[in-house]
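The complex appears here without one of its protein chains, the remainder shown in place.
Showing chain A:
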Amino acid sequence: MSNEMQRGSQTNAQSWREMVWTAFAVIAVAALGIAAWHFVVKLFDLPKLLLPTPWQVAEAAWQHRDVLLKSGWITLWTATVSLFVAVIIGCSVSILFSQSRLLRRALFPYVVFLQTVPIVAIAPLLVIWSGYEFRTAVIATVIICLFPIVNNVTTGLTSVRPEHNDLLRMYGATRWQRLCRVQIPTAIPFLVLGARISSGLAVIGAIVAEFFVSNGADYEGLGAVMTGWQARTMTDALMAALAVSTLLGLILFGGVNLLSRMFLKRYLLVN
């Protein structure tokens, strides 16, 4: 037992060391990228309108910090709500799919349609049907987020190990027992994977939806702010907004990881 504990603490120390090294590598790559960017702007003497220096972008970010914070918060809220709704709808659809092969075959092509339809083509229609509202941005974002979740969770629900299938059949498990005891726990790592993919898509979806929804509305998400700055050719501010949107993606991705580690660790450890 003491050997096991010793091994456990060694593994913990090892994983901490790995995390520190990973963080160092990520920061080093970012620093190198920023240095290269600065060097290119100075070397070719590029105008600020075409490509500002990193310092100019930082200055613009500080100057517009209130707008960026407010609009970033709105976009983050839109993306988070949309991701949550997509997880609820996606899991429900996947559970239905897992219960009937016929249903899965009949309806899955329509789920693929959600993935293939360009959001810029569907967003104007959504505005006509739902108005310049927060809910329209959410609907558009949910459409973008849904496919990775449905695809992953359906795969998880139908990937029960053969020996577990035999075990359930052996003891005459009902459909409900099969679903709750084995299918859903098996699908949880797949759900986390789908939610991670969708967390990045949710920010993209929210910003693209805001390009359309913001017209004539009191809705000032990051997409709406970027539309205005683009019209005034504020390249440095636009790049600051881009950095904020990247940060939002990282926050959402990190949030999904954190929640999954807090509540679903035992399902993730073993699969």
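By definition in this document, contacts are C-beta pairs under 8 Å (C-beta built on N, C-alpha and C of every residue); 3 or more make two chains touch, one makes a residue touch a chain; residues count from 1.
Methods note: contacts and distances are computed from a predicted model.
Of the names listed as "Sulfate/thiosulfate transporter subunit", "HEAT repeat-containing protein", "3-isopropylmalate dehydratase large subunit" or "Response regulator receiver domain-containing protein", the one that matches the UniProt record for the absent chain is "Sulfate/thiosulfate transporter subunit". Residue A:R181 is the one among A:H38, A:K70, A:R181 or A:R196 that touches the chain missing from this view.
Annotation: of A:L43, A:I128 or A:M170, A:M170 touches the absent chain (contact as defined above). With the whole complex as reference, residues 100-101, 161, 163-164, 166-175, 177-178, 181-182, 185, 188, 266-267, 269-271 of chain A touch the missing chain.
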